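The structure appears right after this line, and notes come after that.
Only a single protein chain was left out; the remaining protein chains are all shown in position.
First chain written, first letter: the chains are A, B, C and D, and each begins at residue 1.
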Amino acid sequence: MGRPRGNAYSGIPRWVVAVAAVGALLVLLPLAAMVARVNWPQFIPLVTSESSLTALGLSLRTATASTALCVLFGVPLALVLARGDFPGQRLLRAFVLLPLVLPPVVGGLALLYAFGRQGLLGRSLEIAGLQIAFSTTAVVLAQTFVALPFLVVSLEGALRSAGSRYEAVAATLGARPTTVLRRVTLPLVLPGLASGAVLSFARCLGEFGATLTFAGSLQGVTRTLPLEIYLQREADADAAVALSLLLVVVAVVVVGLSYRGPAPAGTGSRPARSAGGQGTA
Amino acid sequence: MGRPRGNAYSGIPRWVVAVAAVGALLVLLPLAAMVARVNWPQFIPLVTSESSLTALGLSLRTATASTALCVLFGVPLALVLARGDFPGQRLLRAFVLLPLVLPPVVGGLALLYAFGRQGLLGRSLEIAGLQIAFSTTAVVLAQTFVALPFLVVSLEGALRSAGSRYEAVAATLGARPTTVLRRVTLPLVLPGLASGAVLSFARCLGEFGATLTFAGSLQGVTRTLPLEIYLQREADADAAVALSLLLVVVAVVVVGLSYRGPAPAGTGSRPARSAGGQGTA
Amino acid sequence: GGASGGGAAGGGTTVSVFAAASLKAPFTQLAEQFEADNPGTTVTLSFAGSSDLATQISQGAPADVFASADTKNMAKLGDAGLVEGSPRAFATNVLTIVVPPANPASIGSFADLANPGVKTVICAAQVPCGAAAKTLEQGTGTTLQPVSEESSVTDVLGKVVSGEADAGLVYVTDAKAAGDKVREIRFPEAAEAVNTYPIAAVRTSKNKDAAAAFIAAVTGSEGQQVLRGAGFGTP
Amino acid sequence: MTFTLDAVLAARRFEVSLSLEPGETVAVLGPNGAGKSTLLSVIAGLVRPDSGRAEVDGRVLFELGAGMHTWTAPHRRGTALLAQDPLLFPHLSVLENVAFGPRSAGVPRKEARDRARHWLAEVDAGELAGRRPGELSGGQAQRVAAARALAVDPDVLLLDEPLSALDIHAAPLLRRLLKRVLAGRRAVIVTHDVLDAYMLADRVIVLEEGRITEDGPTRDVLRRPRSRFAAGLAGLNLVPGTVTAGGLRSGDGLDFAGQHDDPLAPGQAGVAAFPPSAVSVFLDEAHGSPRNSFRVTVTDLEPHGDQIRVRAGELSADVTPAASADLGLAPGLEVYFVVKAAAVSIYPA
Partner (left out) sequence: MTFTLDAVLAARRFEVSLSLEPGETVAVLGPNGAGKSTLLSVIAGLVRPDSGRAEVDGRVLFELGAGMHTWTAPHRRGTALLAQDPLLFPHLSVLENVAFGPRSAGVPRKEARDRARHWLAEVDAGELAGRRPGELSGGQAQRVAAARALAVDPDVLLLDEPLSALDIHAAPLLRRLLKRVLAGRRAVIVTHDVLDAYMLADRVIVLEEGRITEDGPTRDVLRRPRSRFAAGLAGLNLVPGTVTAGGLRSGDGLDFAGQHDDPLAPGQAGVAAFPPSAVSVFLDEAHGSPRNSFRVTVTDLEPHGDQIRVRAGELSADVTPAASADLGLAPGLEVYFVVKAAAVSIYPA
């Protein structure tokens, strides 16, 4: 006897709710324990210290830029992987997924080998007057490298789930592939794109190892909040916890504002013809 | 003049393919650079050393266990978040996403504060004879903590995209919510579940910071491959790269085998009625 | 599933040693020797940053012996009442300059690090090697303009090995371990900032005797010889 | 009254009261967007009304409104819905789709499949059993969806335009099947086709803009429509009687030659149906091919569109105004109503 509040069907078995509660506890308990440990009198000066605020600002700026790059490159990659049909597709997918498993520090090394001074492209880049290492660009590059697969995987899943029926209809109405992409495909997979972007942004915000290895750690230039936290921890674990809380609050605000968990109506693949059984409320 | 090989519509604008190629390069180039750097004569003895193999075995065992836990808790969480309608839903979503942004080391600290000997639950657990911290259990717990949001976010996106029309139909045919879940909901969002599980597995496999902090680094017990790589790097970065290659190969094999990018036919929300325009090939 | 660390394994005694990551090579060798000298005793080694280890021990990690790379983290544990007796210094380490083998910035002395255009990488002040660098800067009156302040020596070394940086300040042990991937440039001022490694038994240890034996082995002549071989100095 | 429903859903301007006797089948007619599908969804439990109450055999399906929150989940209502869209589960084969209902009711797999095969054969889709829904044509999907709903064997069967998308051979087949299945079963069937309403239902309701504007036995509503919408439906002549070899003998002893829609046994109760437009009016008996010629007395003349509807007791004929004037038709005049046997359909009652 469920009691949906809207007038649509939603039958969640009760045991599912129970298990979900345990799962939520698994995540919430450590967070609560962390909050309980914060040394509040010390908290305000610590999080408002110049180094913390600089690091926070840098983190937000770089994570935003990296997420934008992830969307820029990830959407086409996901499209090609989901809709394309070419030899080597599975291999490409596997490779694009690799940064997921690479320990971030090693990812940073790989980036060094590619874009560093002595790296594959380093010579050419240096001739072009581009110096990536130890710059904010390096931070963005590192974050993009580790976060790109998150966007690609989420979006590819959403694209496959959505199917291509509406795209086909749009094409028969005379829409060019680019128009179809902009006006049909992307709006339909918006929930998937949103979760992918949120995942990427979060991954960028928390990125540590690759940045440290590839970009270094200099206040205001390459020392993002996680690097700052790591350093603070050397002095005082509690200080690190307090700073982390700052990161968490920022993340909750940003994620909470941007990712509303789009309403089921108007999403993906709900066919236009209503069987009358799908209320939108 | 696209040339779909199957007989379904798939119109990818050409510029999308070009951007995707650049995106792929962004990921492939560092990987290639890394492979180029591997010291092959040193490679075989290094990756077949006892400590490496022990670490690899531990990594695979714990990542598998953690992914199972992620699925166990993540599926109900995603269901409740996607289909439920209760006060505090958005807050719960934001909290479940938090481990994404927490620097892993801080996540490890939070876990210690919760489940450590001195932690919130530590006392009660100790009385119950359970010592979690610094055991293999701790590794699994740490990995589950950091990887759970990946599964939840991907799956929630897929669930929202799929909509609940088929679930409603199943209910009118007399299926209990549990039956609907098992026979309709889960099969329909299988692509989303698969990508979520892959992401979680990958995140577990690469997990380093939280494990180090919460579980320590003890050969055969808590020293997973990323921790081993970290240690090797202290001595010799090239050794770390070589070991990472092992991790990468394992990941490609596991991911390649388990995640085939399910065929578009029979997926999610393709309505049953065919407009004739959706070939399955 | 695995057994929890610490405790007895296989009927024999187990000593759980938490040691700073920079001690990996000598301690691994030492542990083998110790096991050979004391049949039935197993040494399990857990390596990480000193502050990580200190945090773990204060959170109840089953350690018998703690070997720190600095006195600060040992003192932290001491304040928490977790150290048995007083810690003993068993090794020292001093900073040295490392440059890529080609030495592109032609570094010859500590003062050269401050030359404009030289990409110098040092440790951040929060970590021991960074604190030592600060001391040197003050002592020599040189002000470095590093392009990066890393959180560990390994990261400094990594930047130099990869050729990203022109020079870096690392410990002599690190320079030694890196072999011919870097060129070491010793400088006399280094002696002004000596880093001391203390070792102590952990109060909550259940194998105090074995712990004491291991500490004795490290501080004994045989142990010192191994440490010296890795580049450490004698305290 | 063993099924009663009262429901208000403001967002769709829907406000309906309805009750069904045991074994009664109701047809719902009405324009697009009138609320027909909404009605079925409310009964099935897929749409939650703002307020109202429904009960079947003493079980409360829902009771909503100020302070009341009783709500029975769809799967416990004992209803099965064939929605307007087939919505076959795309990941299951056709056979598994049809077996889904029985499986959910706890029928063992093998038996459920046998049952599914039976119903697939009934809708003439037996050879599609192994296909995926994505490989079906529109009409094939529609038939499979019908089989899936029928296989549930529910207390109340809800059918939303079950005969749309079917070809000219499949539609009569499914119509006959439904006729058989619905006999003695509580069902609500939405249709745009009067003949379906007449053939399949005991009663018809007309929905317009979310409200019931007609409600009554099918024959009465079709013969004497009061709503604008029902008036647009053909005003069929319906004559009850006993089936004979070549047609039907009415209660008044008139013999109607006609087409047997189904194999019918002489002697059983039946109805002859034919549209007024098929009836010609003659002043004298003429020898021609039409098998049916009845002497009747005109009781009434009324305009019907641009025709004149000539009523003679229970029967009516549509003629052009010119013909009416030509023949001098007026109430009280004795005339012959002539209908070709080909235009008369005989159904079991």
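Quick note on the criterion: a residue touches a chain if its C-beta (ideal position, glycine included) is under 8 Å from a C-beta of that chain, and two chains touch if they have at least 3 such contacts.
Small disclaimer: the values here were computed from a predicted structure and weren't measured.
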Displayed chains contacted by the hidden chain, counting the whole assembly: A, B, D
Selected from D:E24, D:D85 or D:E122 as touching the chain missing from the view: D:D85
Contact with the hidden chain (one of D:T25, D:Q140, D:N237 or D:S250): D:Q140
Contact residue for the chain not shown (choose from D:A105, D:L301 or D:A323): D:A323
Missing-partner contacts on subunit B, residue numbers: 1-4, 6-9, 11, 271, 273-279, 281
Interface with the unshown chain - residue positions in subunit D: 30-34, 36-37, 84-85, 136-140, 142-143, 160-161, 164-171, 192, 229, 232-233, 246, 257, 259, 276-284, 286-291, 306-307, 317-320, 322-324, 326-327, 336, 338, 340-343
Touch list for subunit A against the chain that is not drawn: 165-166, 168-177, 179-180, 183-184, 187-188, 190, 265-276, 278, 280
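Here is the rule we use: only the chains that are shown with their structure count from here on.
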Distance from subunit D to subunit C - Cα centre to Cα centre, in angstrom: 88
Distance from subunit D to subunit A - Cα centre to Cα centre, in angstrom: 55
Multi-chain contact residues (two or more partners), subunit C: 55, 158, 162
In subunit A, residues with contacts to at least two other chains: 2, 4, 6, 8-9, 11, 109, 113, 230, 233, 237, 271, 275, 277-278
